[in-house]
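Scroll down for the structure; my scribbles are underneath it.
The complex appears here without one of its protein chains, the remainder shown in place.
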Amino acid sequence: MPLPGEFHEIAKRVNNWGRWGPEDEIGTLNLVTDQVVREAAACVRSGRRIPLALPLRQDGVQTGVIPGRVNPLHVMVQINQEIFGPGTVACSDDAVTMGLQAATHWDALPHVSHSGKLYNGRPAGTVTAHGGAAFSGIDKPRHIVSRGVLLDIPRALGRERLEGSYAVTPQDLDAAEEFAGTRVRAGDIVLVRTGQIRTYLSGGKEAYGYPSPGLSVRTPEWFHARDVAAVANDTLTFEVFPPEIEDLWLPVHALHLVEMGMPQGQNWNLEELSTACGEEGRYAFLLSATPEPFVGGTGSPVAPVAVL
Amino acid sequence: MPLPGEFHEIAKRVNNWGRWGPEDEIGTLNLVTDQVVREAAACVRSGRRIPLALPLRQDGVQTGVIPGRVNPLHVMVQINQEIFGPGTVACSDDAVTMGLQAATHWDALPHVSHSGKLYNGRPAGTVTAHGGAAFSGIDKPRHIVSRGVLLDIPRALGRERLEGSYAVTPQDLDAAEEFAGTRVRAGDIVLVRTGQIRTYLSGGKEAYGYPSPGLSVRTPEWFHARDVAAVANDTLTFEVFPPEIEDLWLPVHALHLVEMGMPQGQNWNLEELSTACGEEGRYAFLLSATPEPFVGGTGSPVAPVAVL
Amino acid sequence: MPLPGEFHEIAKRVNNWGRWGPEDEIGTLNLVTDQVVREAAACVRSGRRIPLALPLRQDGVQTGVIPGRVNPLHVMVQINQEIFGPGTVACSDDAVTMGLQAATHWDALPHVSHSGKLYNGRPAGTVTAHGGAAFSGIDKPRHIVSRGVLLDIPRALGRERLEGSYAVTPQDLDAAEEFAGTRVRAGDIVLVRTGQIRTYLSGGKEAYGYPSPGLSVRTPEWFHARDVAAVANDTLTFEVFPPEIEDLWLPVHALHLVEMGMPQGQNWNLEELSTACGEEGRYAFLLSATPEPFVGGTGSPVAPVAVL
Partner (left out) sequence: MPLPGEFHEIAKRVNNWGRWGPEDEIGTLNLVTDQVVREAAACVRSGRRIPLALPLRQDGVQTGVIPGRVNPLHVMVQINQEIFGPGTVACSDDAVTMGLQAATHWDALPHVSHSGKLYNGRPAGTVTAHGGAAFSGIDKPRHIVSRGVLLDIPRALGRERLEGSYAVTPQDLDAAEEFAGTRVRAGDIVLVRTGQIRTYLSGGKEAYGYPSPGLSVRTPEWFHARDVAAVANDTLTFEVFPPEIEDLWLPVHALHLVEMGMPQGQNWNLEELSTACGEEGRYAFLLSATPEPFVGGTGSPVAPVAVL
């Protein structure tokens, strides 16, 4: 069953293949220029730092529904081990096993493919068990630091939070942008708050994942028009789930990652940031969110920090 | 065999227990105030970003000598899986098993203990197999963003790199500070370059670890005097190895982590940063290096970025 | 809260410490003599083999309630990789992360301690993060092959299966022994069927673990009197759960593993064996159930086979 024509029409409009050359592996992150970073630094006024990652622990957001996406198993491999003999300085060491997409993370561009293709027209078959993604792996961007803008949809709409299955529209983004009092510009990283992560934070693990509010299939064109570098939000599914168009699953993933070459972030905790931005009355900040450079990774845990 | 008197004398002079209250779990990171962060942001002039993490891959810096500190095993758990049926958008997912101290990382305060104690006088026994470190785990600081200063010892001394077993002294730090043209201040994160990581980068995995240049047992007092927030360098052992005083193993670890409550970073690749700072003629920058928040972790991989 | 006096009285009656010398690390497995094994081989009449392990997969019996006891995460690390060049023979390799007690497994003697002691009076503190169990690890027995006897409690009682929280008593064992038509002897491995695993096999993962039928605190004396080498059954908890005596948790574990030095098996699928024994009209067989020799392991997955 091929993807519907409607999908392909949007795809054509947002496609960035070749825009940064046939060899490009980082897509819209090319938009984060030194100038953008200088402007991001200029956003720092109070020096307040807000962490956006969920704690990494076995009782994480995964429920077992997605095969292989395991919550972190953190183990101690040494505990106060006196390596050099009794009475010497003692060491403790740990190890972890976890899904790279299990917690607060970035999707790398090859995290999804459609019609046999990855970003920039590379064959889907270049992702293999031996080495992961040959192209556009999560190690390729080297750094993700830019201006971040919080689009706080529920606050802009005067709500506590969005209900499950609410599709965030371009109009919602416009409203939140106006509420934020700043215009989203080329190279920005947009954080779209839905409030959905409250469900997880208050113990509703299953309900956090489904049904979920998230981005509408109409929003990639908005991000494309603004030349956004990346988008992250506070949901498990990123896009509205179940999807808006019957039998069209994960269209936003496909448009962002494959067509636009734009990384996506999921399970970002934007609650404290929402409060802080509200208090300071400004929604733009320096965002530092460099992924762990797993060679060939199709994603990576990240510990993003907003500096206001 | 108890630790020698000399160690205890230095320990007394640098001890920070109780300085931020009996409940404190983050030690010298308390010194990173909003004001320090504002000054860090003011260091951003060119907008150039330099990543400091080594790529995460199975062929990492670990040789197997340290039990349990395993190089990353990165695996694909899904490859272009058409979860929702043939022809639908396809997903790739990965997982990893790795030692938290295996690659570019932070040591959390409870990574070492001596004389049965951790930072702030907590019993070593509060690190357990069930949950890791009950106090001062790597998740406790929430964020590490501050002004970074590169102390480029070999450049300051007019050398290519320091030889194995070279102990970096307070005088070397002074010289590098003068070379850098900036004074190290309270709340700064100091990056001490030795050039040792070149050994690893050119294929010398065994030689990278031993013998290694590194910090002398005399340097913690220097860091203490300046009220530094954290120190990282480009070696596996952090401190000079083999040690300067017979049978006194890992004294710098014990002084920094246990006595001062100051996190340490190892295996940071400072080569590109050295070049960039040399080119720009300035050695202070905004450093963003928030660890992954493993609950109870005694360390964490980190993907630090210097923003010049 | 100390363990109740009742527990200590039973403990005294079944204690085997010192019975095989102060250095002994394998407990009741000493009872499996060459003679017992010859008799076990003599039980083989039809040559029919019945496997008793559950398949190892991510959707295993663990629900996440027991921290760290993770279901197997089986991953491919190479898929048809032409290691020696295009067109050469291609290789596929896999790896796994799993809890050693997660699936069909043996508990090694140091899996539990009470009152600070392990089997044969060793201090509980000899189990460490560095190396696991210094004594009586799962690698110590070297092999587990003996005569197996199925005590099919529900069949003996004329039932389909035992209900949750049913405590199997010594009288039940007597009844099942009579039903089996063979007397349990020194060195035998007794498989006690409750039928509880049917709950898991039919999809009831939560209900499989709780409430669970299992061995009564009265049965260790029965096994002790018969000089049984090991006992396994088809439940997650092994003993009846919740327990019979308020606030006395896991007494059977403590009596078997610590006092008697007798290994225990859990999550053994005895359904097919029950059918086969019923068909052949005999309940004794050669049982081969050697654990994987994890050095210092306090348990191990096992793939037991009954040969009839």
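Things to note:
A, B and C label the chains in the order they appear, each numbered from 1.
Note that in this section contacts are C-beta pairs under 8 Å (C-beta built on N, C-alpha and C of every residue); 3 or more make two chains touch, one makes a residue touch a chain.
Predicted, not measured: the structure shown is a model, and the values here were computed from it.
Although it is left out of the displayed model, the omitted chain contacts the following shown chains in the full complex: A, B, C. Among the residues C:63, C:128 or C:165, only C:128 touches the chain that is left out of the figure. Summary of contacts with the chain left out: across C:100, C:262 or C:276, the touching residue is C:100. Interface note for the absent chain: among B:46, B:128 or B:165, the touching residue is B:128. Checked against the full complex, the one of C:27, C:110, C:195 or C:263 touching the unshown chain is C:110. Although one chain is not displayed, chain A still touches it through residues 67-68, 73, 75-77, 79, 95, 97, 129-130.
On the side of chain C, touch with the chain left out of the figure occurs at residues 1-3, 33-38, 41-42, 44-51, 53-57, 66-70, 72, 74-80, 83-101, 110-114, 124-125, 127-129, 132-133, 139, 142-143, 145, 247, 249-251, 253-254, 286, 288, 290-299, 301, 303-305, 307.
By the touch definition given at the top, chain B reaches the unshown chain through residues 58-59, 64, 67-68, 70, 73, 75-79, 81, 92, 97, 128-130.
The criterion applied here is as follows: only the chains that are shown with their structure count from here on.
In summary, the pair chain A and chain B forms a contact in which both copies contribute largely the same residue numbers, shared numbers making up over half of all those used.
Put simply, the C-alpha centre of chain B and that of chain C have 45 angstrom between them. Spacing of chain A relative to chain B, judged by their CA centroids, is 27 angstrom. Those residues of chain A in touch with two or more other chains are numbered 67-68, 70, 75-79, 92, 97, 128-129.
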